[in-house]
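Right, I'll just put the structure down here and ask away after.
Every protein chain but one is kept in place in this view of the complex.
On to chain A.
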Amino acid sequence: MQIVQQLLFVIAFGIAVYLFAQQARQIRRNILLGQDEDLTDHPNLRWRNLLLLAFGQKKMFRNPLVAVLHFFVYAGFVIINLEILEIILDGILGTHRLFVPVLGSLYPVLIGLFEVLAALVLISCVIFLVRRNVLKLRRFMSHDLDGWPRSDANYILITEIVLMTLFLTMNAADQQMQARGAEHYIATGPFWISSHLSPMFNGLSDGAVTGIERACWWLHILGILAFLNYLPYSKHLHIILAFPNAYYAKLEPKGEMDNMPAIQHEVKLMLQPELATDSPASDVIPKFGAKDVMDLTWKNLLDAYSCTECGRCSAACPANMTGKLLSPRKIMMDTRDRVTEVGKNIKANGSFQEDGKTLLRDYISEEELRACTTCNACVQECPVSINPLDIILQLRRYLVMEESSAPAEWTGMFSNIENNMAPWKFGPEDRENWIQEMNS
């Protein structure tokens, strides 16, 4: 009988890991559809960002209360993984609480700590559910989240509550069986929380309590394996991608826009035609800016998969808070949806087949792009180092340089700069008006 359980466990575990690895490979492939960009400079600064922003969750602490609750869930998630290691080994080897003989009196202390964390995770997730569904915080009520994204968030929280409840119930049943001196249940000493829950099983038979303990054990670990495979389809993927995303975050001042060397070169030849001889013109006409996800950089696409749709960016966006269509969160969600669609297209056809759609217009409208003031509030706010502004600016570059699509006032501003070297209709000599007034 025991060997059947072991076999079932190994099969379930193997399938879960295999499926997750496949999904992970596909996401990696999708991210690498983006344009190349070298982000390996200054490794010290990058490791520092990874430690501060991802491990330390520095930006979450802009709102300390939520930061602490989120930290409980995060710490719970990471640290309880040590217990999961024991559960997996028990599953494979058919043992029960394999680490008890190894850790001795330290074991109940460790499990006690995990239980405290589990309780904190449980409480935090309930508070998060209340914030989303009862208090209805503005950033969770936005139309960005209509449909699947809003359910996704609730499923994640409910799953975590269920998993933590199973973990605590399993331990409580275990403690009950230990107290009864059942042979299979090795004595560990009391666990901090479940020892107090254990009396609720006092009236049940040995078989019933053992059944509850086993059921919770199986549901807990199968739940975790299922959750692992839910991640790639969910906003919750940030628990993994926040780390590389912090490492590859932009190190330059936020105000600096990326240079476009192809245009720099072209303009240089225009201003200094004598240089043309030593650099022959290229036959390939490059495309300027981004129209679809393949035109963006791989970091933009990693950003999109790292987004957990918390909406801090949109809550801080001056355009969004004054009722404009632009929402930086939607920019990231659209980018992710589009790259996922492109990925499916590639999977089905072997290579990308034109589907008549693009990120620009089919997902993100001109009106949204035009509303951005480039204030960097969205970039500043993002706890996982996402840069929605970079995508907005690349799409704007495409609109203006490939389609000559700009509001009439901008076209006027462009021609003023081109003709008078000022964005308004003033000539160069007008720049000296104030000087004459002061000098006279």
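Everything that follows uses one rule, which is that a contact is a pair of C-beta atoms (placed from the backbone, for glycine too) under 8 Å apart; a residue touches a chain by one contact, two chains touch by 3 or more; residues count from 1.
We take it that contacts and distances are computed from a predicted model.
Undergrad: For the chain that is missing from this picture, which UniProt protein name fits: "Tripartite tricarboxylate transporter substrate binding protein", "Hydroxymethylpyrimidine transport system permease protein", "Cysteine-rich domain-containing protein" or "1,2-phenylacetyl-CoA epoxidase subunit B"?
TA: According to UniProt, the chain not displayed is called "Cysteine-rich domain-containing protein".
Undergrad: Which of these touches the unseen chain: A:41, A:146, A:256 or A:274?
TA: Spelled out, the listed residue whose C-beta touches the missing chain is A:256.
Undergrad: Considering the whole complex, which of A:164, A:331 or A:399 touches the chain not shown?
TA: A:399
Undergrad: Using the touch rule from the top, list residues of chain A that touch the missing partner.
TA: Within chain A, the residues that touch the unshown chain are 62, 252-257, 259-260, 263-264, 266-268, 270-271, 288-289, 316, 318-319, 321-326, 367, 370-377, 379-380, 393, 396-401, 406-407, 409-410, 412-414, 417-418, 421-424, 426, 428-435, 437-439.
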